[in-house]
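Of the protein chains in this complex, one is absent; all others appear in place.
Presenting chain A:
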Amino acid sequence: MTDTALRTSVRTRRLNLDLRALSPFIALVVLVIAGSLINPDFLTTANLLNVVTRSAFIAIIAVGATFVIASGGLDLSVGSMAALVAGVMILTLNKLGGADLSTLALGMLAALALSALCGLANGLIVTFGRIEPFIVTLGTMGIFRSLVIWLAAGGTITMRNSELRELYRPLYFGSAFGIPLPILVFLAVAAIGALILYKTSFGRHVVALGSNEEVARYSGVPIWRVRTLVYVIQGLCVGIAILVYVPRLGSATPTTGLLWELQAITAVVIGGTALKGGVGRIGGTVVGAIILELVANIMVLSNFVSEFLVGAVQGAIIIVAMLVQRSLHKGR
């Protein structure tokens, strides 16, 4: 019976899978149309490039989150980690004192090393402590956040050397071939992420782990290594996002990266990645991050809702996105 019932159910399922993969893109188109109706300034190259540029941090972090979530994990610590990495990077740059490229490179290296270490810590505790990732990263979220508050003594960590700031500035404000650099970085991260997730054994193992850990284990997949590595990748993505973020304001405060975890996870979920693991959609994640920023942008350009409520709207979006996923899932 099961055999013969297949043909039809497969057809409907495929349709739904397509819908699921397509839904973020449909939402994007709808938002763009809505935006252009609300305010004529919306559909200008300058505004759109601005929106995508602003979405770059979250998008880069969300690419990492796609790996974690596809593997069946969760990382709540990314926002705090971002603040800590930004703070330590600036302190390192200040300590080095120079205003040349090598100083900058050292500072960047420090940021990437620290973020990878933070991710490694998350990964090792989750893997070898056998603790729910939700709890582990809730804990490290608190730890990272209070470390940056402590480093800043409750105030602001600022880049002191103005020459260095000038040198660093173009990484956020500059552009190449008419495209802002943050967008290029974000596209590069997404492309590399997609390559790793879809085309390497490691990526296949990530999805297998998220689909069914036991099957992965019985198939000889090195699940401990895979699980640890996804958190390292998440950490590195946070580090890369911070490399682009620091030149924007040149400072880190106790509120840097606040609610970024919400935005990153929302972007991933909007993008169609299943929160219970086993499916990862980098393209969807990228679109998800842009959608979040578009919503914020439309809110600013229109006068319907106070822009102070952006967080509330984004929070509502993740819930709606889950409801949509659920109904698409049921449909088969």
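Just so we're on the same page, a contact is a pair of C-beta atoms (placed from the backbone, for glycine too) under 8 Å apart; a residue touches a chain by one contact, two chains touch by 3 or more; residues count from 1.
Criterion: contacts and distances are computed from a predicted model.
**Q** Could you check which of "Helicase", "Sugar ABC transporter ATP-binding protein", "Protein lplB" or "Vanadium-dependent haloperoxidase" matches the UniProt name for the chain that's left out?
**A** "Sugar ABC transporter ATP-binding protein"
**Q** Among A:Ala121, A:Val221 or A:Leu294, single out the residue that touches the unshown chain.
**A** Of these options, the touching residue for the absent chain is A:Val221.
**Q** Can you say which of A:Thr44, A:Ser162, A:Thr200 or A:Asn303 touches the chain missing from this structure?
**A** The one listed residue touching the chain not shown is A:Thr200.
**Q** Using the document's definition of touch, tell me which of A:Ser36, A:Thr158 or A:Ser211 contacts the absent chain.
**A** Selected residue, touching the omitted chain: A:Ser211.
**Q** Which of these, A:Gly139, A:Gly278 or A:Gly315, touches the one chain of the complex that we don't see?
**A** Of the candidates A:Gly139, A:Gly278 or A:Gly315, A:Gly278 is in touch with the missing chain.
**Q** By the contact criterion defined above, which parts of chain A meet the unshown chain? Give residue numbers in ascending order.
**A** Residues in contact with the chain left out: 1-11, 195, 199-201, 204-205, 207-208, 211-212, 214-222, 278.
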